[in-house]
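Please find one structure pasted underneath; my questions will follow.
With one protein chain withheld, the remaining protein chains of the complex are depicted in position.
In this document, chain identifiers A, B and C correspond to the written order of the chains, with residue numbering beginning at 1 in each.
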Amino acid sequence: MSSTYGEKIKISIFGESHGGGIGVVIDGLPAGEAVDMDAVLAQMARRAPGRDKTATPRRESDLPRVLSGLLGDTLTGAPLCAVIDNTNTRSQDYGNLLAKPRPGHSDYTAYVKYRGANDIRGGGHFSGRLTAPLVFAGAICRQLLEKQGIRIAAHIYSVGGVQDVPFDPVSIDNALTERLSRSPFALIDESREDAMRAEIEAARLAQDSVGGVIECAVTGLPAGVGAPMFDGMEGAIAKAVFGVPAVKGVEFGSGFALAHLRGSQANDPFRFENGRVVTVTNHCGGILGGITDGMPLLFRAAVKPTPSIAQPQQTVDLQTGENATLEIHGRHDPCIVPRAVPVIEAAAAVAVINCL
Amino acid sequence: MSSTYGEKIKISIFGESHGGGIGVVIDGLPAGEAVDMDAVLAQMARRAPGRDKTATPRRESDLPRVLSGLLGDTLTGAPLCAVIDNTNTRSQDYGNLLAKPRPGHSDYTAYVKYRGANDIRGGGHFSGRLTAPLVFAGAICRQLLEKQGIRIAAHIYSVGGVQDVPFDPVSIDNALTERLSRSPFALIDESREDAMRAEIEAARLAQDSVGGVIECAVTGLPAGVGAPMFDGMEGAIAKAVFGVPAVKGVEFGSGFALAHLRGSQANDPFRFENGRVVTVTNHCGGILGGITDGMPLLFRAAVKPTPSIAQPQQTVDLQTGENATLEIHGRHDPCIVPRAVPVIEAAAAVAVINCL
Amino acid sequence: MSSTYGEKIKISIFGESHGGGIGVVIDGLPAGEAVDMDAVLAQMARRAPGRDKTATPRRESDLPRVLSGLLGDTLTGAPLCAVIDNTNTRSQDYGNLLAKPRPGHSDYTAYVKYRGANDIRGGGHFSGRLTAPLVFAGAICRQLLEKQGIRIAAHIYSVGGVQDVPFDPVSIDNALTERLSRSPFALIDESREDAMRAEIEAARLAQDSVGGVIECAVTGLPAGVGAPMFDGMEGAIAKAVFGVPAVKGVEFGSGFALAHLRGSQANDPFRFENGRVVTVTNHCGGILGGITDGMPLLFRAAVKPTPSIAQPQQTVDLQTGENATLEIHGRHDPCIVPRAVPVIEAAAAVAVINCL
Partner (left out) sequence: MSSTYGEKIKISIFGESHGGGIGVVIDGLPAGEAVDMDAVLAQMARRAPGRDKTATPRRESDLPRVLSGLLGDTLTGAPLCAVIDNTNTRSQDYGNLLAKPRPGHSDYTAYVKYRGANDIRGGGHFSGRLTAPLVFAGAICRQLLEKQGIRIAAHIYSVGGVQDVPFDPVSIDNALTERLSRSPFALIDESREDAMRAEIEAARLAQDSVGGVIECAVTGLPAGVGAPMFDGMEGAIAKAVFGVPAVKGVEFGSGFALAHLRGSQANDPFRFENGRVVTVTNHCGGILGGITDGMPLLFRAAVKPTPSIAQPQQTVDLQTGENATLEIHGRHDPCIVPRAVPVIEAAAAVAVINCL
């Protein structure tokens, strides 16, 4: 039972939202490879809160200190530990949570599992803040992947009822992945931004929140990566992506839509193109039998609405044993989907590098 | 890279469709517990082909021989190995597959990964037949779970455009789980069977196939099972369920529908009921922060249409390097969804028992 | 808790001495590599009992049936399962063991751990017979290692008070490893065989048994294999070798003798030899910091005397709760050291291939 992932490149995430610090140990990184720390910080900045009004104004200094594994900008091969100190925490905002678990949060389930001993301040180990070290780890992994021509990019597929255009499943160029993987509000069709922001603002004004879907592409993967059954690409990616708080669904290629198709529609015909085997369509999301086929690997993750909303909510008082009403104070993102985009990319990077 | 699952109760599946036999080693089973082998065989019969016209008429004698780990009907604590011999195989039906990979199958990706050395007869290790040992393992695990009051049942949520009624997410009684987990064509509303069979028959007559969705419930789980992040219930179950061939999507609770909801709708209010904490709704599928909340654990798996269809399909000839047309002979299920129901239950059982 | 080993090439051993069969699943073998099954059987024959009077006359037909993972003589990449059927078992010889645990055996500890449900016939899962599938797995692994120039050979370093000459720690040629790894009574100085057999025969005549030490060399390993701390070569090999019943000590290089040396004696000086870095001595056994240095990897395993002896022994009667005397009938090896040589080699092969 743990916050670790991977056999080849193991990541072990630690920390609690209002403790001394959070961070990650990454074990198995290849010695001698250079790391572009500016690019790592750029990824972390995409996740960091407080950048615009879709996000919480609480400010975190998410600057990681690397304690080991890096000499200058070169990986030493030893486990890399990065620590992000916790600052600017306002514990009093959360003072009533011990008694009244927040609906949609892990407060109650953690209370049961940890027999009341878990650090509840700010969500403790369950805080979305714990995705910062994941983004750090993913940013290093994606740099290693890029050296092999493998790129990872995601976009906001939808927020509430507003949709972006999907990836072209058989053709995703580097210009697009490059642009998306640097964007703070990643959209394929950037003209949809206003409509999405309006959807988020409407939720905020209603003291509410809104969910969405993130679509992620991994390009440049050769055919033959993965394994049958339990070590298939789908399972490896799903295990990492479900490790991101608020994700409640993962689908590959056409995913749930495949259930409505006939085999003659769903099967992706093979053909030779410039001497290389490709598929004409890509309903399978680049994965057959758990193994990549050389086409873009595509998946979508469903992100539930932020559970912290300002509206009064029905809950229980674990101290009194009575039903109760809860009002959550403090400021919270009405929509975490934009900030979750780099987190999903990071999860994908960590998963894919462990399958190579 | 492997066909193994689990840390506490490890299962290791082996075999190829037309090899000497297939089977499973299950390590970590508790000594002294009794196994009802008739109930195991009943589960395997639900998955076995040839029971009705929705399934392939090819007959398998799926009778497992237990080589170890069981003395009389009692688990000895040693690794349990069960072998199912392969019989009645008609390899000539597959004679052209080496050259021309079947669209939607693992033929091409396995060819690349295994450098052409994999056993292609009948799909080899990628055959749906390999789900038989998974059902065997799951049948034992579910018996152990039932002793703790934990029950697993799934139903055909949809086939093509025809839907069953979903589980009541907050109230699933044992009578229903009992009935479903024995049914060869598991439906909550049994009156839908004719419409579903008609959908399947229509696909068959069109030399085509059709996909569907399976919904699965785990009841009786106490609150507090699971872990945050990568060892959450979602990831554990997804890794097992994506190990089942043809599954391309997994969602928990309201899943992808959560993306369209507001937080005020998606958050499940807590309340006391007979001194026990329950939720009024169950959009989270019984899991918060990766940990069970004591409500029914609910998930759905998207199953793509059987890729083996009789229609001519476009593919490549790996020997000649030319584009080619493929006609698949032999008989194949036009819809594997009904037979996949016990497989999904088995995957869930194996996953859940490893989380306890 | 399990009978599995390895991350890259996982082996999972199953079976009980008097059950339906014993065997092994090997997952992660490289597709396309040829296996010389005659060479595998030759290794198994070295371990098999009944070859000469130092061994038990009980005959086993240790012929493995390969159910999967091999097509013709080529690895398919799917998990390889091999089964050895159990025959010629005389359960009545062991009829009293339930009540009276044999000193030096696992009877009592298994009884406690498995709450009396374990199969005690012939030692069940703890039987030395379970080393047959380990030798099978090791024989395949060593063939793969040999293709990379890595050879494994062991010899009887001592039986009771009779010693063989040790390996020359800095120079072990292929002619020696070749000869040893085929020998049924492996000695570097073959003139010691008579004295060793006399030591064993003396124990047999005294209704007793005798232990010994096995020394094993792995040659051809490049420098740089292994890892620091818990994944060092020493730990990886020790975990595999302590998996062999009766092994109670493992030491590398000069091992325990290093405790008596000064650093100036124990440090192995480096020097260039034909442009390659070598060490002048090899007290470290070819491992520094858990990582190979390119010299022969050397270790020794202490094997305790066979606990099954014909002399009356003091034990307890678990049924009556009284102290008791036990007489073990049936025939047992007075010394398992010669037959354990290929088992230690197999354990080393399985360990080393997982470190590459």
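One rule holds for everything that comes next: contacts are C-beta pairs under 8 Å (C-beta built on N, C-alpha and C of every residue); 3 or more make two chains touch, one makes a residue touch a chain.
Small disclaimer: the values here were computed from a predicted structure and weren't measured.
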Cross-chain touch to the chain not pictured, restricted to C:P245, C:P296 or C:P342, is C:P245
May I ask which residue of C:A154, C:I309 or C:A346 touches the chain that does not appear here?
C:I309
Using the touch definition from the top, which of A:R46, A:K100 or A:H125 touches the missing chain?
A:H125
The missing chain sits against chain A at residues 1-4, 10, 12-16, 19-23, 25, 27-28, 31-32, 65-69, 71, 74-81, 83, 110, 113-119, 124-125
Please identify, in ascending order, the residues of chain C that touch the omitted chain?
1-5, 13, 101, 103-106, 108-110, 112-113, 125-126, 130, 158, 160-161, 203, 206, 208-213, 223-232, 234-236, 238-240, 242-243, 245, 247-256, 258-272, 275, 277, 279-280, 283-285, 287-294, 300, 302-309, 311, 313-316, 318, 321-323
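Assume only the chains that are shown with their structure count from here on.
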Give me the two chains with the most inter-chain contact pairs.
A-B
Same or different for chain A and chain B, where same means more than half of the interface numbers show up on both copies?
same
How big is the gap, in whole Å, between where the Cα atoms of chain A centre and where those of chain C centre?
47
Can you give the whole-Å distance between the Cα centres of chain B and chain C?
39
Centre distance in Å when chain A and chain B are each reduced to the mean of their C-alpha atoms:
27
If you look at chain B, which of its residues touch at least two other chains?
1-4, 13, 110, 113, 125
